[in-house]
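One protein chain is absent from this view; the other protein chains keep their places.
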Amino acid sequence: MRAVVKLGGALFERDPDVAAIGKMATSLAAFAREGNQVVAVAGGGGNARAYIGAARKLGGDESTCDLIGIQLTRANAELLRIALGSAAVSKIPSSISEIPHLAAEGRVLVMGGLQPGQSTNAVAALAAEITRAETLVNATDVEGVYTQDPKKNPKARLIKSVRVDRLLDWAMKVEVFAGKYELLDPLALKIMERARIPSRFVSLKDPQNVIAALRGRQVGTLVVYA
Amino acid sequence: MRAVVKLGGALFERDPDVAAIGKMATSLAAFAREGNQVVAVAGGGGNARAYIGAARKLGGDESTCDLIGIQLTRANAELLRIALGSAAVSKIPSSISEIPHLAAEGRVLVMGGLQPGQSTNAVAALAAEITRAETLVNATDVEGVYTQDPKKNPKARLIKSVRVDRLLDWAMKVEVFAGKYELLDPLALKIMERARIPSRFVSLKDPQNVIAALRGRQVGTLVVYA
Amino acid sequence: MRAVVKLGGALFERDPDVAAIGKMATSLAAFAREGNQVVAVAGGGGNARAYIGAARKLGGDESTCDLIGIQLTRANAELLRIALGSAAVSKIPSSISEIPHLAAEGRVLVMGGLQPGQSTNAVAALAAEITRAETLVNATDVEGVYTQDPKKNPKARLIKSVRVDRLLDWAMKVEVFAGKYELLDPLALKIMERARIPSRFVSLKDPQNVIAALRGRQVGTLVVYA
Amino acid sequence: MRAVVKLGGALFERDPDVAAIGKMATSLAAFAREGNQVVAVAGGGGNARAYIGAARKLGGDESTCDLIGIQLTRANAELLRIALGSAAVSKIPSSISEIPHLAAEGRVLVMGGLQPGQSTNAVAALAAEITRAETLVNATDVEGVYTQDPKKNPKARLIKSVRVDRLLDWAMKVEVFAGKYELLDPLALKIMERARIPSRFVSLKDPQNVIAALRGRQVGTLVVYA
Amino acid sequence: MRAVVKLGGALFERDPDVAAIGKMATSLAAFAREGNQVVAVAGGGGNARAYIGAARKLGGDESTCDLIGIQLTRANAELLRIALGSAAVSKIPSSISEIPHLAAEGRVLVMGGLQPGQSTNAVAALAAEITRAETLVNATDVEGVYTQDPKKNPKARLIKSVRVDRLLDWAMKVEVFAGKYELLDPLALKIMERARIPSRFVSLKDPQNVIAALRGRQVGTLVVYA
Partner (left out) sequence: MRAVVKLGGALFERDPDVAAIGKMATSLAAFAREGNQVVAVAGGGGNARAYIGAARKLGGDESTCDLIGIQLTRANAELLRIALGSAAVSKIPSSISEIPHLAAEGRVLVMGGLQPGQSTNAVAALAAEITRAETLVNATDVEGVYTQDPKKNPKARLIKSVRVDRLLDWAMKVEVFAGKYELLDPLALKIMERARIPSRFVSLKDPQNVIAALRGRQVGTLVVYA
């Protein structure tokens, strides 16, 4: 099968969690070696936020802050590529149009961000669209989409499936400053909607959870189209 | 001053309207030669729609349709660059990060689309942000933003100024298929909002109208931030 | 076998003929899947002529007109690549030296024009030379080379084989403005001559005709070397 | 004024003639510093022929032989660029479309060959066309165009002016193998003809001769258009 | 004058010290605006070490660790470029040969690392050589070269001038793992020696100290050639 996974910045802490990255890589490599074509998009995480914050304080405009954040997502992608060893495609794409040429059965194509104004969630959605992926998994530090913010409200309840237009309503209230929390990126949701990509939001804490989602199992939150 | 103008696809008909492109170029060249730095982003128009339509019928995914549309916007940009003659920067940028290096006082930097998932409106907003433009003018085939669709309803009234969040509400209802009508592109609006770029929607029929908007005169519809 | 086919601009009308492009793609894909390595070069057609015409009226020099025509041939190539689906190499080369690296057995490598001063016929001849193609087929809107212009003179007779030096004599009388009728491009003929590439001129109306020519069958006009 | 000069391979011998290159550079630099925009195209010479010859013996096709010859013309261009010092643009273009962006008043833009199938004479003609040069000078090891080969026949007489169609007739009899004597390159002549570029063939032995030709003085052979 | 300054990684801490970067930028901008041409090379610092450490633990070879460190030096360069505002050249070079084309009087050209196996000290030395810089300043977290490690031995004495061959002797004892302490990089020293570039090692704590060194004042340690 053809799959795309977005690995949230939470996997890439200030001091990169080598054990966590290594485990995720092992699971993705095994999944790819079954004959699957995987594109893995690395998010920004703590170091991206640190650089973006410094860039903003030094007077950088948001597009330039985006660019500096993209550089950090590519450094994160490089870590993941190293951890995947021979299971990884050895080149990191620098544009959407390169993806179909580089993606390969049995291998993981690793990438980071591409252009200002596009979150890595949007990159993952575009990668899923252009490779005609059968599944797009967005792995973050929460179990999926909740009725409320689970970090603030203990009564927050995980939603098993959610319509994309409801997500879009929520997304439009989020601000789009570089490096901001971007679970609900409107551009990514619009791409998912136009290509009707089967998509799930899951936790990246347990790599097996991510693999289960890639196989289309019922974990996290499923996105439903009208 | 530093300005960005998006020239809607209406300027680039199936049979390119050489007279209209020539007049627009003459006006933009004169404005730039006063010492202004101008970035002009060409939209897609009829030929882009024809190619996108064919690509879609041949089974292309929307990202690939975006890419083929982008090729046509670049052909349109090339026409505009030729019409500008020595007033144009002779290179057409292929990424946002190239813009600040190529933009120059007294010259017009012409460009088309860049990446799938980004309309040329979003490109214009990002160009305005990264060049810290003092004005962004979006020139289309209508006078600005109306209370209703002016092509369908004669009672539609031009709005003199509109809050960006109201535009965003409208924009989210629009579908994002390649080449679609994109006056109200949510990504472009989000960028305009985060950078608080002074922006206007105007008609491109009269080039002097576009120049007036670039000078910040009261024409068309002004976007207001909270 | 290794083959190169030039698909004349007639396949790419103002409103791209999706049915014709689709049929040609199906035939080429089947031929490639037999284990053949195919390079297909798309010509310009009506849209290229429209843009070149506009560029010239706006004051563009012929090299720049060539460049804008090349952009349109690449949009045409993209349509063909989409129609070929998984039978196509997913990248479109941007220089002659990339061709040997991208061409692959069982696949069709699609491309358009490359550089000013080189028609797509010359590109096809160079592609045939650098891939050591066993056959080069130039498919246009006529059945081959005629004793006279078959569109003007009903007595025009199809020539079964013609010496390259005779073609060259005719070719030198043709003017080389961008987008002009280029069946008899002197540069292409010179390349064919130096590499002694087995070449045929055939009609592109029936895809099976083109495939027959690729297999070396007696259709259209064969080019003979001294 | 805007000028293009092709410096024949004779300036770049097996053991590069540092004194001759230095003198030519001094003259071109002085001419440019008067406020002229100069593009200088370096030919191949003895080392290009040695590499092309070896490539051919090793089984290289003519396009690949062209490519290796192009590498040597670029090494020659680099020598000329070094000799020009601060009078040279510091970047060597790798495509025709880069030329207008890099060419600059008061400076010499140095380049070599670009693509297989294009001699450096054709590159010079295209450079002249795209920069709208007022003069194109082709400097070789003979004084201009002769009635016969001056190296073989002492009665050969220098022609003061010649019609381009007569040159084309002669040119078509020349073979186009990589690195071959290419005074009369048909592609170059076709470009000169379509752009009606005021052109002269002169000797490169005396740099002042080349500068005189760049100024439009009556030296060598002038090309006349119908 | 033409100057190159290497800004040690100490300026780029885990949490980028925005105040320190800002002050350094202000001083460099003022110095450049006097009409000087400055190339500033950013080192790696704490974040580069963190990523290199993670890459190595994940099994990356040293060349790949170098590459990931280079990405972080470029993020650091981007911060410096932002801080410099309009005093910076807006493009960051990605090869040595781009430097002469981008460097400009009155501006600071900012860059990071380029290739595996080359420290940013070597990059700075090559940049000094190819721009024929009149001074190369290597600013680190110590005052210059000491008789012993000043961090371990309070009796360590600052050396006012030192012969390059003595530095080379010391340098060869240092290991060359990615991200290691690289004051005494043998490749950088070899380049300095062959080009006899007037060079100083100084502290980057006080920007005025760095500017003084750029002006050739007696601060830190001067490198002397035989």
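Order of writing sets the labels: A, B, C, D and E. Residues in every chain begin at 1.
Here is the rule we use: a contact is a pair of C-beta atoms (placed from the backbone, for glycine too) under 8 Å apart; a residue touches a chain by one contact, two chains touch by 3 or more.
All values reported here derive from a predicted model rather than from experimental measurement.
In the complete complex, the residue from D:A42, D:I68 or D:I96 that touches the missing chain is D:I68. When the omitted chain is restored, the residue from D:A10, D:A42 or D:L79 that touches it is D:L79. Here the missing chain is touched by one residue of E:D61, E:E105 or E:D149, and it is E:D61. Contact with the omitted chain, checked across E:V5, E:L58, E:A87 or E:L126, is made by E:L126.
Listed here are the chain A residues that touch the chain not shown: 89-91. On the side of chain E, touch with the chain left out of the figure occurs at residues 61-64, 67, 95-97, 114-118, 122, 125-126, 129-130, 132, 168-169, 172, 175-177, 186-187, 190-191, 193-195.
Interface residues of chain C with the unshown chain, by the touch rule above, are 98, 100-101.
In the analysis below, only the chains that are shown with their structure count from here on.
Among the chains in view, B has its Cα centre nearest the centre of the complete protein Cα set.
Chain centres here are Cα averages; for chain A and chain C they lie 42 Å apart.
Chain centres here are Cα means. That of chain C falls 30 Å from that of chain D. Those residues of chain B in touch with two or more other chains are numbered 64, 67.
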